[in-house]
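Since the structure comes first, as structure tokens, the remarks are kept for the end.
All protein chains of the complex are present and in place, except for one that has been dropped.
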Amino acid sequence: MVNPLWLFALSLGAAFLLPLVDRLGRRIALALVHGVTAAWLAAGIFWLSILLSGGEAMDFGTAGFMAPLAIVLRVGLAEAAGVTAVALTGLLAASSLTRSLRDAPLGGSMALLMVLMGLSGIVLTRDLFNLFVFLEISAIGTYGFLGFDDRKPALRAAFKYMIAGGLASSLYLIGVIYVYRLADTLNLDIAASGTALSGPAGTAAVFFLLAALLVELKPFPANGWAVDAYETAHPGVSAILSGASATALLLALWKILPLLGPAHLSLVAASGLATFAAGNLVGARQDRPLRMLGYSSVAQVGLVAAVAALARLSGLGDGGSDFAAMVAGGLLLNHLLAKTGLFLLAGAVEDDRARGPLSPLALAAAGILSAALVGLPPFPGFWAKWRLVRALADSGRWWILALVLGGSLLEAFYVFRWLGARTKGEAGEAPVRLGIRGAGPVLAALLLVAAGTLGGIRGPVPDLLLWAPWAAAAVLFLLDGIPGRLKGILSAAAAAAFGAAVWGRLDGLGQFFAVMLLGGGALFSIAALRKGGARRGLYPLLSAATLALGAILAARTPLEFFFAWETMTAASWLLVLRGRDGRKPALSYIVFGLGGAFLLMAGLAAGGWDGGTAAAGWPGLLVLAGLLVKAGALGVHVWLPGSYAESDDESSGFLSAALSKAPVFALFALALSLGAALPGGPWTSRVLGWLGLATALGGALYAVYQEDIKRTLAYSSLGQIGYILLAFAAMDQAGWTTSLYLALNHFLYKSMLFLAVAGVIQRTGTRNMYEMGGLIKKMPVSFLSVLMAIIALSGVPPLSGFGGKWLLYSTLIGKGWYLEAAVAFFASGVAFLYLYRLIHSIFLGQPKPSQSEVREAPAALVLPQLLLMAVLMAVSVFPRLMLDPILALVGDRFPTTLAFEGSRLRSALGYWDGTLTMVVTGGVFALCLAWMLANLHNPQSVRQFNIVFAAERPLRPETTHYAWRFFEPYRKALGFLTRERAERFWDAFGTGAASVGGALRRLYTGNGQTYALHVVLYVAVLYLLLGVL
Amino acid sequence: METGILVRVGYALVSLFVITNYGLLLIGSMARISAKVQGRVGQPVWQPYIDIVKSTAKRNSIGHGVMFYLGPVFRLAGGVGTYMFIPAVYGSVLFRNFSDSGDLLLVMYFIFFGQLGMALGASEGGHPYSAIGVSRGLAQMTAFEVPFALSVIAVAIQYRTLDITAIVAAQQGGFWNWTVATNPLAVAAALIAFLGMSMHNPFSIVIAPQEIPIGPPTEYQSNLLGMLQTNRAIFNGAKLVLYMNLYFGGATDVVTMVVKTFLIYFINVFVGQAFPRFRVDQSIRFFLGVPTLIGIASVIIAAI
Amino acid sequence: MLVDAAILVSGFVMIAAGIGAVLARSLLVSILLSGGVSLVASLVFLLMGAPDVAMTEAAIGSGLTTVVYLYAMARARQPDEEDADPLGDAVKGGRR
Amino acid sequence: MSILEFVSRINPVAASGAVLVLVGVWGVLARPNLFKIAIATSVLETGVNLVILSTGYIRGRTAPILDSAADASTAAARMTDPVPQALVLTAIVIGLAVTALQLSYAVRLRAAGGGSSIESYGDEKW
Partner (left out) sequence: MMRRVLVFLAVAGLAAALLPLALGTGVPEAPGALATAYLEDAPGDFGAANVVTAIVVSYRGFDTLGEVAVLFAATAGVGALLTRKRLGIGDAEPADKPAATEILVTATGLLTGLLVMFGVYIFLHGHLTPGGGFQGGVVIATALLLGLLARPESKLSHGILSAVESLSGAAYVGMGLAGAFLAWGFLDPRVLPLGRIGSLVSAGSIPVIYSLIGLKVGAELSGILDALKGDRE
């Protein structure tokens, strides 16, 4: 192993000689600086490779002596990783720093060298006083570094930073000397091995050490000085502070953990968690990106510290240090790379006057970094968080679990809010390109991808099939330059290929849903061919989301499931964000998506999926709740309409028709894992039923009042999912059959509707129904498609939709859910309102002159619709095509009440013969048609305005196309039902959180002295707590 | 039971013929009775026949598009179909119609078939009144469906079936077995709903635009109007038969059927004459108020 | 014990000087008092048998540090009165 | 336990050092002048140095320097603890470095037109 002392000699030698080297030219000096950092990196990687392949940790003494007499450095796995991380951050930041360092006095470059060396020293040393020296080296380096490019805000911040730093180092010294006094050594290992520190004096001495390190870790509320620095310093400096510095300090904390007693550890945990919560609360109030990242930094560091302390405190997880290393280390690695990258990126893009959107590469980097920060798969934070949550759940620490997940959600909220804003940029501005400054962020992103992927594949998710979404996204992203239509075909092919690959390993339920989920993906990939051009981003995301849906079906373990689930959430969120006005809806989509996912995660982690006793209890209920959020049950549906409406038209269709079935699948899978039962007992079923019903009614009522077609369809989807939930909740053969039948039907007709509507919007350029009219003549196929779809959707015989209604009411009445049945009847009546309006306002009534040039939709939309119409007719004439597989699927888990007699389906209460109904209706219709035609004398088509209009001739279609606020009387009567209570509730919830954050952030007065006061008060309070604990 | 398909079609046509004539006469006579009540002479009983013949015989017709033509077809098919799915006379092979296609639920939903088609056809006419009428009609429909559905549910609970034939069968054996005797609340709810369904007063605001010239079917005339008028008779008859089956013990022969349905219809018209019109929002709130409560009560009674 | 007493007396002197340094309105007085604290501390160090430290404290703590303060005061054009010029921009001479 | 005994148990260096630390902290927190903060920090550091050295204070012992008269074998019995001394040496120099840098910032801030009170540097907040 390389002796680390060589590296210190190298760093110091280079630093001391730098003024001389600088005389040869600044470039050479900078090359030397970066070269030294690279040497550290090489050494770190070298150590890592040795230690990971089974090498032992090694101690290196100085002056020819070892531990008690001399200072000892240790190279173990954690140290090697720490050194690597520090050097890596230094090199990543170089891309952004180099130019500034070139223009500033040499002191900047020296400071960089010193900071990095100091941090490495903190990581390596085993001597408490030597640790102090290295803390001071890095501190002084940081002080100098903060102001090196002479920006005034940074100068101000640096002064504040120094005050707090001075207090911390004084505390540390006091601690060190009393440790020496009591334990008679400065060496960590010797100090930890004895009992000299276990008395009250020892506790107090260790407390001072700990307090100093905690203050250096920027705990809430004693971190204003740090946040100010993060905000104002050169982004490269902030990156190093947030990444490298935090890593080194956390390792220092980790080192002194053996000295700490349980009370100390509790303090660390409490302080860390409080910091995590408060940092994220305040961060959510930030609109300045760098400061926001600063708050996020302190929050993350708090979490890692808390995890490390908890792991030691009571053997969280399996109790081994392996757990702490994996979780805290994983979180730290994730934080390090993501935050470094984000600081560099934000510095680059926020620095510019340019307010335009980001270039694709920058966008990809920003997306990866943000997603990693939030802990989305497949990044290291995801794996770490999973293990953490699992361990917390195992040990019953629900409050901590809730806090961790809640904080993460807040973080997701503000990070993605920023990302959304940056993605879109301001209209009309040139795209922001990163140039050389992009090297750091892009590299950080790539490292995150590599680390996460390797960690996942070699760890908990070795199944390569589950990685297909990411592979597809990556490949299509790299191919993003090729013509869009080619990519669309590739995307559809990927869905088909994936389907073929997983088909064999899916059970019946999986195969049933695979048809919808993967088929839907392929269908809408094809539909996307309607437009040429590159359509950047669409296909990679569509393909990733589709394959992620497939992966959800194919997952075997809870973690695999959750992995695929979050992949799906992330990909679909970006699809929403891609929409023209997708920013706000995408934010609410991801926040609710992740909120649901976190509930799911908590439940899964607590064993909510294992079919054990836990699953039947409230871990299972948590899973259920998470799925309901994603399904958009009333109350947590607020994310749904906006995101369905604002995403690209094919994406909306995909979301509504296909993706919305993922939670349905999961519900069935959950119930099946419990032996066809719901967690929590019979009441769950009852409550879920009513919830589904409320969703059905609410969705329909909301849909009635929309002016925007896609919103109408979005709410309609909501309502339909409500019926699916309702039927599912019945938990008997008829109910499940109904639920699956409705799901498949919904897929069929909602696909048709979205395809048709996509064509309409593409041709007319508007989504407002009242701005259309009379399109039946221009777009007959689309009209027919919509007509069939709404007949099916409304449940009017003879199309297959009636089967759904018949099954539903048979289930409900058979089950004894009479009131539910009545409300369902009302809800399905309400559906007529919006459906009629949909077809009337768009296709019937008076055509608009401005739309006289409108043509039928492109073939890419029409052909799938024709196909779907054929399928719909087939299953309407022969319901057994659909119902036989479903009945087989549901099997004999429940007492059998449904059975076919020939073409007649018989329930406990009645019967329905779809084929005969179709024949009779067809016959009657033919008869009537024949009569009509036979008596049609001399029919003449009249001009547009040739109507009987109260003795007037209208001149403008606007006066005769009654379409705007179509159901006003209805609103008058029942509008009170559709007041946006859920929206208001969540708004109030958000406002509440925001005002807490707002109150907390009042602590950050900007006064350096107040910050110092916070530091001292923090220490005092901590000491009092120590006494209490 | 197994009858040749051609024979069944033949029976169905006979049944249809009967109900058509009966429906027309019913409308005619009811108009006559109304007139008498109001002290007018009124139209002849066979006036509906005259209207249809006149319309159908018109030499010219104008159209606004395919859907415009298809609207009345849908409408008439809806009316005929609804009737076809109801067994009109209990135990009669002739009047069994195609009731083996589905149970009560099929009938309830098939009612919408014609209304939907009509609405679409009327809409294509491009007249704003059509749309207004439809919007009002649909809005009101959602409301009166609630007491009706509750009442149907009560019936289903009571007889443990949704099969109309079985429901009728269960009511055989005298007045005290009829639903109207066993669960009068269900019948009350259903009858109030019927007022809305038939768009009689006080729930006739829906067809108010029609009165200016003539409502959702504003643009219709000639043959197309004739079909609508025909449908009115058949559809009315179908609904009355359905009510009779559900609440009034059904009928074992045609005469009973005629008497019972006449009386049911008479009640409605009578009530209709006594009340002023509701606005749409008023009628919605009305239906969701007391009738719904009655319906819920009926369900509770049935369930206990 | 004599040493202890001397140390205690020095301790009181230092504390008094320290409080004085914090309270004094004149920065110059403050600086000198703080230097005085260091000087007395170096005396204490000497009494404790730490001549190395005493030398260092005397040279750096009370000597050089004081000089640095004085230079910095001059360079910053900081008025001697502590409360003077609290919000800045009074130092404009010759600057943009 | 007599008062004398009690007093004799108290480490006089540590006591004065600790009080000086508190005085320094109080100064840092209470005086808004930039230079005053630096001065208070210096007082604080001196206090810390006293506290450090106090742990090496052994009554009646001499400095840990061998003279030609004494040999190493008896040294340990006569001399005080050298370790805190070594540490304090380092701490003093570091303290100087920090003070110098802090003062430079004060000078730089003033040169940029800032005030002499730290309250005038609160632009970054919330």
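For reference, chains read A, B, C and D in written order, and residue numbers begin at 1 within each chain.
Operating definition for what follows: a residue touches a chain if its C-beta (ideal position, glycine included) is under 8 Å from a C-beta of that chain, and two chains touch if they have at least 3 such contacts.
Note that this is a predicted model, so its numbers are computed, not measured.
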| item | value |
| --- | --- |
| Contact list for the unshown chain, restricted to visible chains | A, C, D |
| Residue in contact with the excluded chain [from A:82, A:108 or A:879] | A:108 |
| Option from D:49, D:80 or D:116 whose C-beta touches the chain left out | D:80 |
| Residue, one of A:43, A:174 or A:434, that touches the chain absent here | A:174 |
| Touching residues (missing chain, whole complex) on chain C | 50-52, 54-56, 59-60, 63-64, 67-68, 71-72, 74-75, 94-96 |
| Those residues of chain A which, in the complete complex, touch the missing chain | 3, 5-6, 8-9, 12-13, 15-20, 61-65, 68-71, 104-108, 110-111, 114, 117-118, 121, 129-130, 133-134, 136-137, 140-141, 143-144, 147-148, 150, 174, 178, 181-182, 184-186, 200-201, 204-205, 207-208, 1013, 1016-1017, 1019-1021, 1023-1024 |
| Residues of chain D in contact with the chain not shown | 9-11, 14-15, 17-18, 21-22, 25-26, 29-30, 51, 54-59, 63-68, 72-73, 75-76, 79-83, 85-86, 89-90, 92-94, 96-98, 100-101, 103-105, 107-108, 111 |
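The rule is simple: only the chains that are shown with their structure count from here on.
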| item | value |
| --- | --- |
| Where chain A and chain C are represented by their mean Cα positions, the distance between them in whole Å | 56 |
| Centre-of-Cα separation between chain C and chain B, whole angstrom | 103 |
| Chain A-chain D separation of Cα centroids, rounded to whole Å | 50 |
| Sequence positions of chain A contacting 2 or more other chains | none |
| Junction residues of chain D, two or more chains touched | 24, 32, 106, 114, 119 |
| Footprint of chain C on chain D - complex, ascending | 8, 12-13, 15-16, 19-20, 23-24, 26-27, 30-33, 35-36, 38-40, 42-43, 46-47, 49-50, 53, 56-65, 79-80, 85, 88-89, 92-93, 95-96, 99-100, 103-104, 106-107, 110-111, 113-117, 119-120 |
| Residue ranges of chain D in contact with chain A within the complex | 21, 24-25, 28-29, 32, 34, 37, 41, 44-45, 48, 51-52, 55, 83-84, 87, 90-91, 94, 97-98, 101-102, 105-106, 108-109, 112, 114, 118-119, 121-126 |
| Residues of chain A touching chain D in the complex | 129, 133, 136, 139-140, 143-144, 147, 152-153, 155-160, 162-163, 165-167, 169-170, 173-174, 176-178, 180-181, 186, 224, 228, 231-232, 285, 291, 1001-1002, 1004-1009, 1012-1013, 1016 |
